[in-house]
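These notes concern the structure reproduced below.
For this depiction, one protein chain was excluded, whereas all remaining protein chains were kept in their positions.
When the chains are written out, they are named A, B and C in that same order, and each has its own residue count from 1.
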Amino acid sequence: MSTQKAPSIAVRGVGKSYSGVTVLHDIDLDIAPGEVHGLVGENGAGKSTLLKILGGAIKADAGTLSFDGEQVSIGSPRDAIGHGISLISQEGALVPALSVLDNVFLARWSHRGGLVSARADRKRLTGLLETTGFSVDPDVRVDTLPIGVQQQVEILRALARGARVIAMDEPTAVLAEHEKENLLALIRRLAASGTTIILVSHFLEEVLSVADRITVLRDGALIRTGPAAETSPRALVGHMVGREIDVLYPDPRPVPDGSPVVLAARGLRRGLVDGVDLEVRSGEILGIAGLVGSGRTETLRLLFGADRPTAGVVEVDGVALTSNTPRAAMAAGVAMVPESRKEQGLVMQRSVAENVALSSLSGRRSGPFVKRPAEKTAVGEISKSVDIRAANPESPIETLSGGNQQKALFAKWLLRDPKVLLIDEPTRGVDVAAKTQIHHLITGLAADGMAVVCVSSEIEELLALSHRVLVLRHGRPVGEYPRGTTPEVVVAAAFGDHSQGETS
Amino acid sequence: MSVDTTPQAPATPSPAAANNMSRLAFRMRDYGIVAALVIIVIALSLSTDTFLTSGNLVNLLDQTAVLGLLATGATICIISGVFDLTASATLALSAIVGVQVGRVTDVYVGFAAAVLAGALLGFITGTVVVRSGVNSFVGTLATSLVYRGLAVMVTGGAIVYPLTQYAESFGVLTWPSLFGLTSATIMFVVVVAVLAVIVSRTTFGRRLYAVGGNAEAARLSGIRVGSIHVTAFMISGVCSALAGLILASRAGSAQSTMATGMELTAIAAAVVGGTSILGGEGAVWRAIVGALLLTLIGNGFNLLGWDTIYQQVLQGLLILFAVTMDRWLRKRTR
Amino acid sequence: MSVDTTPQAPATPSPAAANNMSRLAFRMRDYGIVAALVIIVIALSLSTDTFLTSGNLVNLLDQTAVLGLLATGATICIISGVFDLTASATLALSAIVGVQVGRVTDVYVGFAAAVLAGALLGFITGTVVVRSGVNSFVGTLATSLVYRGLAVMVTGGAIVYPLTQYAESFGVLTWPSLFGLTSATIMFVVVVAVLAVIVSRTTFGRRLYAVGGNAEAARLSGIRVGSIHVTAFMISGVCSALAGLILASRAGSAQSTMATGMELTAIAAAVVGGTSILGGEGAVWRAIVGALLLTLIGNGFNLLGWDTIYQQVLQGLLILFAVTMDRWLRKRTR
Partner (left out) sequence: SNPNKDDAAGGAATAAPADKKLSIGFFGFAKANSFAQATWAGVQEYANANNAEATFLDSNFDGPTQVNQLQDAVTSKRYDVVIVQANDGTAMVNPVKQAVAAGITVVVEFTPVGGKYDTIEPQVPGTVNIIDPPTVNGDGLAKMALEGCKTVTDGACKVAYFQGFANYPLDTARTEAAIKALKAGGAAEVISNFVGGYTPDSGRGAMQNLLQAHPDVNVVIGSSQALQGATPLAAGKKITFVGNGGSTQAYDFVAKGTWFGTYAMPEKAQGAKAAELGIKKARGETVPEATDACSTLTDYACLGTKDKLAGKTADYSD
């Protein structure tokens, strides 16, 4: 990729605080050229903050950075890019109305005398697509793409800049299993060709498999840096949370015999979704698997009435929904944790408390007024039970770390105490400990009789949580597998290869 | 008027001292524009001996009433993510309706009819914007042309008056009342206080912010985005109608060109107060601060008797000063 | 003027037929407002025999020139995510500068001075907005007060004229020229065509869209968001200055109240054309379509001889029709 050799990076005494709250403290870190450096830690540990400082997105309050022993000042993203550092940020940094092509080469367009040469860019993109194995239509607006594909666009952009250092903030969080593998392979190839990679991820196995060394952050402090070969997931978790915890998947309680069907859908169709039938019983967790773009998200949205199906019915407790709107679904006891917390889930500039309370406002009012003490109690309790770490529930939710935002989104829907919970990517961007908490939460809810439909690109998680897994391909169910099926079988089905498995 | 939700004690008992510090900074930051207002008030009190007289303060509030009402309506719409450029046309049309209905019935019935007309026009504006799916800026712009046109058609381009026997009681809003304030001021304060409570304390208020902050997230949370917008337009319509009644009551008549262009001054007041035009943020008290600031600057110049040739320049600079100060206080503590 | 980037053949050889179909729908969808314009043109051609005469078309373009230039400036600012409410004040101030400089030098030097003044004022506006960090809506509103005030101070509130010996050549922009079009029209077409190419084809144009679409993403990509905004304001300033020269050339003089309020008509034209006020979308040709549509409606009414009392209502309804049609065509094919 790069012609210049990647530099060695030395971070010394870097610190950062927001309105008096320290989020990074005295960080010393050395990264060797061509190294893959893993960065792990709980939600809110300060990983993104550190990356943003390296990428020039924010300025550190204290400390210095040097490249190849030479101290540099990075005051802006321009400076960082100038030094060959490219940041793929957690929140995503695409320009919605521009095409894939324009986003990949953002501010680096090929041009002749100022006139953009789309042809040259197209050629460059074709090359990049070949190296990465991604496939994206260069001409569509990026905001029409699923987030998985958007993530690929961001990766392509970092590569297009020929960066010598690429800092990736949870790049795999939104990718499906096989895409993750692709990306990890890509990272290895890049490292082999001399690019330095800093990788933030909550998938410890993944970090262990690809990183040369791993740094653990906790509460803004650097706990330890060491070779990946000398540690284990268990040890890492220990460092991250400061105590031993159990990160095994909980087993869902078996669905009681004769448990009634709560949610049923027949012949759902719209756009990509081409005839989905499903049934979920009380106490059951139905997993939906599939490749990116297989229509999993679309299906959940149709179940919730977020989009109006062109054909088919959704029934709750045997009664068809009165209309295909979120309101009707909610009235019938359905809740949905959407895929993208930024676009569909949260009102970013409002407070944590307001966001959590939003979908259940009517439950706590006297006349037109919000019962504020009741709200405070309810929000406080639910926040505790999903473990939202916010300094202040009144601060804007955009100041929370990604994982904590996800937990707030979860809390918002649990406050409604729904009968049916539809979850799209339940643990996207959530740290290991919290992930386990969410898994326990989901199985616990099912054990209490809730019907759960869960979409996850993390196949292990999906198989561990679900009583049953439905595989979608091109918007159509292509198989249903009972608990205990191996990941290989499900992935094969998702790819359209049925030879390995049996439909139950 | 009431002030926005004060943050309560933290739910998590974490680092308390740092927390309180940041809480204080957080509050300060939100009141930068108030500080700017206070600075200007102090400057005026020191440099004139007429500014801090009760007579002038009564005037000041009276002068703020119309703009304050419109700015409140504008703020509520902006919080919910829409602009209402029909405000001044709605003002004219409802005032005309008020006068005309008053002619055949009674002044107070006329007033009530004007308010109803304002609500109805707001409902129509909202429905047009929501149904057509057109951006509210251009949707309400077109609608405002229609309303102004209707006002011309209803009046035939002339001025309409209450019947002579009602002419005096029609001026009721200009009469002095409680604490020597004019009735218009009293009405303004009461209406704005009620709206401030609605916006900051009710479930509707919460929904307003959610819709303006992220309409899709709000919709997926079961909020009827369309009806929240329609309601915001209706509130704005009522505010416009009340402002129209104040103007009509002062003039003793109504006409189709009333308050032309004032919808923009209202939006300006809202934004000067610190409400973000991007939606999802802002507060009713900010509308009032913005309206007061704009009125104050004019009032100050008049009292100081400075050459009007420099007024505009200084006015512009003062507004820039106020909003920049607000902005910097906010940024520093971010 | 040039039309937006046409999508090239897809790089991925995927389902080609479906792709072409959707590409076609995609185009249709983008030109809803043009369709609305065409419908109105056809209606006017059928209902009057004067509309489709070359004389009237020459007039129409001449009448569109000023609004078209301002709308282009407004569109470029809006694409980049800012509003320029100084447009009409900049227009007045630069026209005045043009006349005054012309008095001591020569008409054409004066014209050049006006354009320079427009660029300079745009630079100042942009710098004020970027540096203060204030929302552009209120920042430019305040700045426009300052500019208008300066215009009053410069002229002492009087009208300024070119020297008598230059009076005739000062009217140059009203003279007929190529194809019988006025010089003002020619200038308008050339400037707008150049700007359309800049916006749709250059890297600067791309940066403009990127900054307006997601300023943070643009910043993270190393784009100097501030200087893009300043440049947008400068372009808008130049457009205003040119519009001001046309108006001054027609009037044979300049004064501080020129074109008051026209910045809003310009924004309206931009938005009617289909540029989103949220930024990051839009095109120069849309500004022209919007300006043409608004001018056309006025022109049509005059030719039809309808009573002015119904004009506003019908104007509002026609604009609503046009933008709603545009909107629905877009939605259907999404």
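Going forward, a residue touches a chain if its C-beta (ideal position, glycine included) is under 8 Å from a C-beta of that chain, and two chains touch if they have at least 3 such contacts.
Note that this is a predicted model, so its numbers are computed, not measured.
Of the chains displayed, those contacted by the omitted chain across the entire assembly are B, C. Checked against the hidden chain, the listed residues B:Val38, B:Val104, B:Ala158 or B:Val194 yield one contact partner: B:Ala158.
Per the touch definition above, the residue from C:Leu46, C:Val104 or C:Ala158 contacting the chain not shown is C:Ala158. In the full complex, the hidden chain is touched by chain C at residues 48, 50-51, 53, 55-56, 59, 62-63, 66, 151-152, 155, 157-159, 174, 247, 250-253, 255-258, 260, 298-299, 301-303, 305-309, 311-312. The chain not shown here touches chain B at positions 48, 50, 53, 55-56, 59, 62-63, 66, 152, 155-159, 161, 168-169, 171-172, 174-176, 247, 250-253, 255-257, 259, 262, 295, 298-299, 302-303, 305, 308-309, 311-312.
Just so it is clear, only the chains that are shown with their structure count from here on.
Work out the mean CA point of chain B and of chain C, and you get 30 Å between them.
Inter-chain centre distance (chain A to chain B, centres taken as mean C-alpha positions): 42 Å. Rounded to whole angstrom, the centroid-to-centroid distance between chain A and chain C, based on C-alpha atoms, equals 43 Å. The set of chain B residues that touch two or more partner chains is empty.
Of all residues in chain B, those touching chain C in their complex are 128, 132-135, 137-139, 141-150, 152-153, 156-157, 261, 264, 267-268, 271-272, 276-277, 309-317, 319-320, 323-324, 327-328, 331. Taken together, the chain B residues at the contact with chain A in this complex read 7-8, 10-12, 14-15, 18-19, 21-23, 25-26, 198, 201-207, 209-210, 213-214, 216-224, 280-281, 333-334.
Contacts from chain A toward chain B in the complex involve residues 18-21, 304, 306, 326-327, 330, 336, 338, 343-350, 354, 357-359, 361-362, 365, 368-370, 372, 376, 379-380, 383, 390-395, 412.
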